[in-house]
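One chain of protein is taken out of this complex; the other chains stay put.
Our next item is subunit A:
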Amino acid sequence: MTQVPSLKILCIFSPVCTVNAYRNKNKTFFITDIVDTMTRLLTVMVLFSQVFATRVTADKPGAPQCEPQNMLLSNVSRELLVTWEVHASCASLRDQLIYELVVLVEDKPVHQEEFAVMADHIGSSHSWSWMSFLPLECASHSVQIRSRYTNQTGPWTTGTLPGLEPSAEIQVYPQDHVFEVGSRATFCCIVPLGKTFSTMFLSNYRDAPSNMSMVNNHTYALTVDLLWPTLVSDADVKCKAQMDEGGSCAIVGYPPSDTDLQCETRDFQSVQCFWTVGPQIFSDPTTYWLLEKSCNGQPKGKCSQKVKVNNGERNWTLIARNVLGSIELVDEADLTKRVYMYAPAHMTVSAVSARNVTIAWTWTVQQYNLLNLTCQINLYDGTTNIQIEMCDIGLQSVVLNGLIPNWSYSAKVQCATETDFWKWSEWSKSISFHTKGDIPDALDVWMHNVNHQTLIIWKLLEDHQSHGHIIDYEVTWTDLAKAEQENKICVVHPTHSIALNLSTFQKYIVKVTARNTYGSSDPSQIFISSQSQDPEMITSRINGTGGGFSLSWAANVTASCGYIVDWYPVSGNSSEWLKVPPSNTSATIYSKNFKDGVRYILSVYICTEEAPVLLEKREGYVKEQRIPDNMFNNLRWQQHASDVTISWDQISLKEQSAHIYGYVLYCIDESTVLRVTTDDPEATSLTAAKLKMYSYTFTVHALTSEGECGLTTINANLSIQTDDLVSAIIISLVTAFTLVLLITVVCYRSWACIKQKIYPPIPEPVLTGKWLSPKGVVPYCPKEELPVAVPKLHSLPRMSNDGYICQRDQLITSTKIPELDLPLKKNILQTSSLTSTRLNIPSVWVGNSGEYYPV
């Protein structure tokens, strides 16, 4: 058993026992209150003090008999220790005796105190200690003591502990002391005689409030508030006097502050404790004691000691000590309920079959055989870990069922107490084994119609399904109408399909089995009938999600064995499928063969007792891709007058890496762009109208969800076509001729008016009297001068611009001149004649087919 380090400072009969510590080489000493050790150390102290103590002198004799005698002052671990004796006659005193003490540093009083001695302690040696703010080496410390008993005081007795004298080198005190964070420390520098003090400072330390003072002619003090710990290096107090330099190291840290002690047992013969380690003092780590035994050499925060563990709670005590103090951590626990088991040992495997195996182990601690244990068996099959839990008293073996035949496994075990579960043991070493082989699992069979043949396909068995090396497959098919006639063919592995020429009008049953060295699998069968053929079903679009397709469909009551989803690329013959149980009406399909930009046909079949029935059909892309440029084959143009039609060949589905929603045509000349679109994905042409006779670039794009793509360009020079020119000339000529003719006719018919306008008649002179015979001259008779009857309105009138009334095609007015009953042959045409007169009457228009003609 390792002993606790003995204490150093002694406080004999003192009401106060000061805790102190000092550092000497690598050893740290502590004060404890162990009484027997104190007695032993008193002797040491007296001897020690004889070396350093200074004999004192009493101020004046004749005081009461209890005045201090043989007073000694000494420096014990930076404390001022004062010891004195009392005359034996004092032992007769009945009341307590008081000693008054005054401490002087460099003859200046700095502290005073009263020290009471109880009556039963009077008559022996006394001591008193005091921690000076200044290291005792730095200045002389004097103590004055006098006794007081029932208001009678004795004379002062004075003792002095002188400071160190200057030497040839700079001296700095205290040397290598450990301070607690938050404390105030005073360092002194004793300068050699003849040297001038320069400076004193703390280096290797964060900024700290400090104060310099002069103690005497050759001693200077630096007081520092030590607010931070020295973590990776000590701090240095440096003193300079001209060219000389001296110093000391100071270490700042915390007393132990470890927490969270927790103890357990592994073997009922020892205790193992853990705790959270607190901050450590630089270069002076905390030491630990568990059950009063040193934990030296054990890992940080962990300690174990040999002890017999019995039932029942008890205190498990850890003492943490450093130079600044100690703490005690206690964990009250019944360790029989805190068993941290050792891992199972000597793992073995026995009774290995195709699907079962027995794993056994032993315990290194005999007590485990009596415990109610729970064990976890971790079974690793190369890809996944399976954990199985078993319970029993002293559990030492388990049988593992449901293993994959012809398969390699590794197993490991960990255990814990079932009652009062504490924690799992470590895992045992892994043990490996290989199960025996077996017949293959049944195949997953499907069919696919290709080129009027029925392709029977099945999935190759994976390693965990084949249970041995697959040799071949046997395919048998029977026409249900001729059940006795069975056709059989053998397909060598790894071929996994066969094309059969089956009549579309018959029903067949096809069976496929796989064969390995252990035998043939159960047959997998599929019914083939015309129902299985894809009817002309409307295909809807589907968009891929996350690299696959998510499908859902309406439930069907006839789906006795679920649903089958199959898919294949429009450009290929291979088909993949997924069987879905009847309870599911959705599936998410992923395949390593899926490619972006490839259109897939997906079909959902109802799985029935007989042939599968197509339920719905979809097509889509896992992910659409931009259609590459120059997709349009045989792009051509045709001009119709100013219209141009751009045509292309039908785009096959294979070339479509995205759904096409329509097409767009750009007609680009030097300055303008004309855009023509269609929403018809089946369109194979687009027409641009009213183009000018320029040189054009025609660009055709397909409209997809990826944007306009598949760009294909064609250039064309538009020109006036010859036929059109001839037509235009003929039309122009005809138009001109018709116009001339019309003008001629109009002019002819309106000749009278025109003539009237252009060549009005020259009036003859009017002769009155007899010299002018009325018979000799036929008087000119303009129409307006004739009495005219008011025209009769037959239709809507319209005023001519020139105020003339014209007649078209037929005469619709009748004129009667009663007074002058002359025929109007001369001036009025019989038919199609135009009568023109300047009458101040409203013009009248006759409407016919939206045209109005002046009447």
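Basically, a contact is a pair of C-beta atoms (placed from the backbone, for glycine too) under 8 Å apart; a residue touches a chain by one contact, two chains touch by 3 or more; residues count from 1.
The definition used in the following text is that contacts and distances are computed from a predicted model.
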item: UniProt protein name of the chain not shown, from "Ciliary neurotrophic factor", "Ferritin", "Ubiquinone biosynthesis monooxygenase COQ6, mitochondrial" or "Sorting nexin 1 isoform X3"; value: "Ciliary neurotrophic factor"
item: Full-complex contact with the absent chain, from A:D176, A:E474, A:D669 or A:E706; value: A:D176
item: Contact partner of the left-out chain, one of A:E180, A:D244, A:D267 or A:D444; value: A:D244
item: Full-complex contact with the absent chain, from A:Q96, A:S125 or A:N204; value: A:N204
item: Contact with the hidden chain (one of A:E85, A:E100, A:E180 or A:D236); value: A:D236
item: Subunit A residues touching the omitted chain (full complex); value: 25-26, 172, 175-176, 203-204, 231-234, 236-237, 243-249, 282-283
